[in-house]
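The block underneath contains the structure these notes are about, expressed in structure tokens.
Of the protein chains in this complex, one is absent; all others appear in place.
Let's look at chain A:
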Amino acid sequence: LQITLPALSPTMTMGTVQRWEKKVGEKLSEGDLLAEIETDKATIGFEVQEEGYLAKILVPEGTRDVPLGTALCIIVEKESDIPAFADYQDTAVADMKAQPPPPPPPPPPVMATPAAAAPPQPAAPSPAAVPTAGPPPRKGRIMVSPLAKKLAAEKGIDLAQVKGTGPDGRITKKDVESFVPPKVAPAPAPEAIPAAAVAAAPAGTFTDIPISNIRRVIAQRLMQSKQTIPHYYLSVDVNMGEVLVLRKELNQEVSDNIKLSVNDFIIKASALACLKVPEANSSWMDTVIRQNHVVDISVAVSTPAGLITPIVFNAHIKGLASISKDVVSLATKAREGKLQPHEFQGGTFTISNLGMFGIKNFSAIINPPQACILAVGSSEKRLVPAENEKG
């Protein structure tokens, strides 16, 4: 049954097939949205008129100016009729459907298409399974081929757990067959999976979050740092009493748009300390150790894209107000993604402050090629024995 492009609005003469809402092999119920058509500045939903299964898409997504009456797709009544159309004017869609295998015991390589060879673990560049940032199934539906669905039901497998490797994360027969509880290596021989192993995995025990490239690169860098740099840790408690008093006083004096934070004081103090101890303000450059005479403090800022360390340049000569302004501006820019490369490349010393989360202390990871990183925790009130009767 060929579905042709009808006049979806009174003035329509042709349309652009912008998006197929159903995939080949999917069941179509009357009233379901089949495709989104754009014509003449209007976006129109094209609905399923008759029930059936989508057997073949003839006009791929993105095809512009399709005249009225052009055959768009083929719908069949019975699911078993679908494969007959697999080669019908073969185009885009990587058809993950298998030839209908007669009885249950699944003899594996019945997969007709080469795309089936993709291992269950999608690597980032693989076109078969793009790790989309949005939630995988649209409107809570799991994309699964009817055969896979049947197979899963027979084996008692919960489809919500199975990872799909077909187009758009669709679950295929192979996915169901090779489904095992997490730790097994990829692409096991399908016959080897006993039903018992599957039954053992309880429903919904994990969620796989795709690793973005930024995260991968940051992980690589941090791992390299931790593994190649011999870290050693020194802790000291700093008496902040007078700093807090000074901060309060200065904040009352200073103009309205600048509010000094405790971190600003820490930055300044660190910068001055770095001048006194240049070893802590150095860079390991493989053949030499560079002792820096200026102090550029990298300030760790958490953003949705990852941890970024924008730099307060020349912190050793900047005043507190100037440092404060810098930090606020850099943090805002970092969160809005507006930092320029020069603003976060470089730095001679890093400060990471988790005090606002109530963290008492932590061990930070050095930012190569720097020599040192300062990890700051929160301050707490403490009773200290007085030196004399007056305190």
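In this text, a contact is a pair of C-beta atoms (placed from the backbone, for glycine too) under 8 Å apart; a residue touches a chain by one contact, two chains touch by 3 or more; residues count from 1.
Here, contacts and distances are computed from a predicted model.
**Q** Determine which name in "Proteasome subunit beta", "Lipoyl amidotransferase LIPT1, mitochondrial", "V-type proton ATPase subunit" or "Molecular chaperone MKKS" the UniProt entry assigns to the undisplayed chain of the complex.
**A** Of "Proteasome subunit beta", "Lipoyl amidotransferase LIPT1, mitochondrial", "V-type proton ATPase subunit" or "Molecular chaperone MKKS", the absent chain's UniProt record names it "Lipoyl amidotransferase LIPT1, mitochondrial".
**Q** Considering the whole complex, which of A:Ser212, A:Asn314 or A:Ser329 touches the chain not shown?
**A** A:Ser212
**Q** Tell me which residue among A:Ile3, A:Ile82 or A:Ile308 touches the hidden chain in the full complex.
**A** Spelled out, the listed residue whose C-beta touches the missing chain is A:Ile308.
**Q** Kindly state which of the options A:Pro6, A:Gly62 or A:Gly319 is in contact with the chain not pictured.
**A** Spelled out, the listed residue whose C-beta touches the missing chain is A:Gly62.
**Q** For review purposes, identify every residue of chain A that touches the missing chain, sorted by number.
**A** 8-10, 16, 18-19, 31, 33, 36, 38-45, 47, 61-64, 124-125, 127, 130-134, 212-214, 216-218, 220-221, 224, 283, 285-286, 305-306, 308, 337-342, 344-345, 367-369
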